[in-house]
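Down below is the structure, laid out as structure tokens.
Complex shown without one protein chain; remaining protein chains in place.
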């Protein structure tokens, strides 16, 4: 069964920690051993797993990606958000996380982030527990 | 069971929409609820999910990647296609997509692309429906 996590972004580019929301879906699924698949239904957003302790890490990531993929005069896509589409492909829109003894298996420092590249918007992440 | 989708690329770098071919494999599998895994058996190609409506998006993506990873004089790999290997790792060679009510769960604007980085060639994408 596919569940959805709603995410509200407030900036054009932003990383939003959705770890607790994913844990909640896993808990409610009552699956004790398996995998949890995450999938973003958008083409200007992504999912990544990275450090959850120091918010400067994701601030540095955001700054780096904005310098790497600027809103480029070479781009031809009329909506003017090709940079967001490119970041989406570079970071990737899905993750697969293990479930063991009813809990997500994440490393000590790992958190799950929804990556907004063309906000602010209302977004959805699909979750499937198997 | 593993199925294969054959892809023929016509340029050195190119994004080829394989959404319909993947839908066909899912339909023939008769799986109504599950996941569809895609995997590229090559080291100079990749898979991504991005906008299917305006072809300028993938044109911008191709141009950006070609500027980001040029055929660099620093490279030592004798075949001269290290740029293609690097793009393959940056974009990634697999995807996992949900199946619900017998259909691929994709967002309104999402299409599945085979990414050719060292064509033209005959290529294969492996598909497994679970």
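Should a chain be cited, it is by its letter among A and B, assigned in written order, with residues numbered from 1 in that chain.
Keep in mind that, in the parts below, a residue touches a chain if its C-beta (ideal position, glycine included) is under 8 Å from a C-beta of that chain, and two chains touch if they have at least 3 such contacts.
This is a predicted model, so every value here is computed, not measured.
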Check: Which of these, B:9, B:62 or B:88, touches the one chain of the complex that we don't see?
Finding: B:88
Next item on the list: Considering the whole complex rather than only what is displayed, give the residues of chain B touching the chain that is not shown.
Entry: 1-2, 37, 39-43, 68-69, 72, 74-79, 82, 85-86, 88-90, 92-94, 96, 126, 128, 130
Notebook entry, point to check: If the missing chain were put back, which residues of chain A would it touch?
Noted result: 33, 35, 48-51, 54, 56-57, 59-61, 63-65, 67-68, 90-92, 95-98, 100, 105-110, 130
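Keep in mind that, in the parts below, only the chains that are shown with their structure count from here on.
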Next item on the list: Find the geometric centre of each of chain A and chain B from their Cα atoms only, then give the gap between the two centres in Å, rounded to an integer.
Entry: 20
